[in-house]
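Every protein chain of the complex appears in place save one, which is left out.
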Amino acid sequence: MSGTPTVAALRTAADFTALGREMHALVSELYPICRSITGEGLRRTLRVLQRETPLTIQEVPSGTAVLDWTVPREWNIRDAWVANAKGERVIDFKRSNLHVVNYSVPVRRRMSLSELRPRLHSLPDRPDWIPYRTSYYQEDWGFCLAHRDLERLPEGEYEAVVDATLADGSLSYGEIFLPGETSDEVLFSAHACHPSLANDNLSGLALLTVLARMLAAASRRYSYRFLFVPGTIGSITWLARNEAAVSRIRHGLVAACVGDAGPVTYKKSRRGDAEVDRAAAHVLKQSGRPHSVVDFTPYGYDERQYGSPGFDLAVGSLTRTPHGRYPEYHTSADDLSFVRPDALADSLSAYLSVVAVLEGNGRYRNTSPRGEPQLGRRGLYGSMGGYPDPGQLQMAMLWVLNQSDGGPTLLDIADRSGIAFDTIRAGADLLVEHRLLDPSD
Amino acid sequence: MSGTPTVAALRTAADFTALGREMHALVSELYPICRSITGEGLRRTLRVLQRETPLTIQEVPSGTAVLDWTVPREWNIRDAWVANAKGERVIDFKRSNLHVVNYSVPVRRRMSLSELRPRLHSLPDRPDWIPYRTSYYQEDWGFCLAHRDLERLPEGEYEAVVDATLADGSLSYGEIFLPGETSDEVLFSAHACHPSLANDNLSGLALLTVLARMLAAASRRYSYRFLFVPGTIGSITWLARNEAAVSRIRHGLVAACVGDAGPVTYKKSRRGDAEVDRAAAHVLKQSGRPHSVVDFTPYGYDERQYGSPGFDLAVGSLTRTPHGRYPEYHTSADDLSFVRPDALADSLSAYLSVVAVLEGNGRYRNTSPRGEPQLGRRGLYGSMGGYPDPGQLQMAMLWVLNQSDGGPTLLDIADRSGIAFDTIRAGADLLVEHRLLDPSD
Partner (left out) sequence: MSGTPTVAALRTAADFTALGREMHALVSELYPICRSITGEGLRRTLRVLQRETPLTIQEVPSGTAVLDWTVPREWNIRDAWVANAKGERVIDFKRSNLHVVNYSVPVRRRMSLSELRPRLHSLPDRPDWIPYRTSYYQEDWGFCLAHRDLERLPEGEYEAVVDATLADGSLSYGEIFLPGETSDEVLFSAHACHPSLANDNLSGLALLTVLARMLAAASRRYSYRFLFVPGTIGSITWLARNEAAVSRIRHGLVAACVGDAGPVTYKKSRRGDAEVDRAAAHVLKQSGRPHSVVDFTPYGYDERQYGSPGFDLAVGSLTRTPHGRYPEYHTSADDLSFVRPDALADSLSAYLSVVAVLEGNGRYRNTSPRGEPQLGRRGLYGSMGGYPDPGQLQMAMLWVLNQSDGGPTLLDIADRSGIAFDTIRAGADLLVEHRLLDPSD
């Protein structure tokens, strides 16, 4: 792959302002589509992503047994509304696809407001926002609306219509595979099942799409796999059908909620001290900006499945404000204005930085371990002495030489020294060039 | 034992206000008795406890070799005083048994104040309080009195009388054994040798007596042993004579100073990370109230003996304000007003909570470890999705499923998740019922 830039080089050269705008445009294009865990909305979304990257769309038939689950019937919706006695739509799916409880079974029924009331979901604390509700695994139907609108509904008779189908079909998901020098894989996964919610998770889809395109143009030590799957059932389906690939996954990240204005949050893998956990923590610390690193919990996105005890994959999750921690979460306020191009760009940069660490990390051995080798003779050290400190690159070389006894990795050395991984790696490259350092494994 | 309540259930159902009053009444009944490390006062005390629980009184003859020690001669006191030349008692054992140095040898002697002075003990900093002093292992005699009274003694001749006997007899201690499903034992131990000191340690005797009665009515996985022993020599005597029982002790607590108004303190076992240490720390943290957890030190009560290196038992100590850390410690101010019914009740509740954790803890194995099992299908999870958080019981089940790979125990999971042990255990019980979880050992 000579001539192909490294991930670190690609990141350095990237125009993040333009990339942020591009990702926001992709979020905007996907926003109107009514997605669910199966159906045409999901399929259309994957086809848009296919335009940008070499994504293949997989279809798994309804009824297929996947681990403890079964692929459900496919849901497709044409329209849905609640109309008053005059036939005026007081709740209208065409205005927002959040208005219908996702996966509602077909219905067409006249009923009084009091009969209808238990099927109407609103947020009394956020009276202007429409909540997002689902009923995937129990046949049900309902509508969601702003609490202010709910309170304005007069008594009387209403017609509730869900013009949908729930029938055998298939579950769709998208997959991109970028082969690398080794068959060891890095997994990126984003849930693609939510309807018009911008941050959760069109932001994740847009970020991974651009990341895949960039990595496709980079030299790759690892192979990379990207999954665009319906939440829970999608990752479970993929895990059930890909035992061989699962066994090759060395590191992974679940991408979600990467476009809001909040600081970046890294949620560790179940293992807690996996290389990806250390890489993400290093990158965020070195960023010098507010961030947080939190422990794994078995709740959230598909890291729950990748981190179930029978798989225990080293898959963390890099988000901005975590799910459920911002009021707009799972409401109509998670819209296109909630997601910002600069935040998308900053998240993408963090993803690229983590990949650069994973690509560049390794364990080396000092070939001249007794005493320091004379760096000055090799032009690696200033000839004029007496200054209080050498430069960062010199310090990086001293650290790499001192620590490289076959134990610590470059990431360990970066953490121990407090020097950015890129500088440590640059020092290591110089030492390898001067035969003062050998890869140890 | 079907139908018998668990310790957790007993604790939930208990009327702690009534129990607090009951324990305080027991402290009050025992308060006037002049106890020592041997003798009738100790024996009478044990007989009072025997009225409440199936306690057996053990007698070990003077002169018996026990580890590095020898059971001392038995001390019994009828009266003691210092009288002035007019025959008026200026120090009178009948007013407070603290007035005589505990284990004083018999004496009847006329002497000047200056001759007597070295044998009079007081607390200049606390001039109204009588100190508690002992001389168990070196023959000696003396009196303790309020510093204010000491200063008022005019010069002149006095008669000092200790009407006591020190003669071959036996050392007494009380023992309760409650068999459980396994022969593995939980040990509770309280020192029973102090005269009229309420918190130290009539509070401990009262608490363990009520605890024993409650556990006798509960289903018990473990067997329980309660010791009411004279400090140091009593636990050493028991350890010397019960090698087999010692080898079965899995957890233990030394009960002392459990009735004052201070916050609860847990002093760890010598091991520092024994299950009882983790259980007590969990219970205190989950209480949400001020408390402290301190490291083992080889000073204090009989945890010193249980935690000597040749035994190294997992025995901690759950107290309120630790010994020596309150000014009333070992003085006449440690009286019935210093011990409060609500504090005794709160301590009892903490003991029961620790026992509930020990009884309920265990290691399990997720029977469906690849991906999450579909809880909704089994009625264990709400069917309507989209809410920011599931309930605590659902979170408990997710945590138990995620962590139960045969490694972490339920207590580990409770600590990791920050969820109360009771909820974790309730989640585990549901999962076992649905065959999603098996005991792993």
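Residue numbering begins at 1 within each chain, and the chains themselves are lettered A and B in the order written.
Assume contacts are C-beta pairs under 8 Å (C-beta built on N, C-alpha and C of every residue); 3 or more make two chains touch, one makes a residue touch a chain.
It should be emphasised that the depicted structure is a prediction, and the values quoted were computed from it without experimental measurement.
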| note | Sole touch to the unshown chain from B:P5, B:P106 or B:P131: residue B:P131
| request: Identify the residue among A:D125, A:E155, A:E243 or A:D389 that touches the chain left out of the display. | output: A:D389
| For the full complex, which residue in B:G87, B:P124 or B:P309 touches the chain that was left out? | B:P309
| query | Which residue among B:P298, B:G379, B:G407 or B:P439 touches the omitted chain? | reply | B:P298
| Residues of chain B in contact with the chain not shown | 67-69, 101-102, 131-138, 140, 232, 235-236, 239-240, 270, 295, 297-299, 304-305, 307-312, 323-324, 329-330
| Positions on chain A contacted by the hidden chain, ascending | 366, 368-374, 376-377, 383-390, 395, 398-399, 401-405, 416-417
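Simple rule for what comes next: only the chains that are shown with their structure count from here on.
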| said: Give me the C-alpha superposition rotation for chain A onto chain B, in degrees, nearest 5. | reply: 120
| For chain A and chain B, what's the span in angstrom between their mean Cα positions? | 53
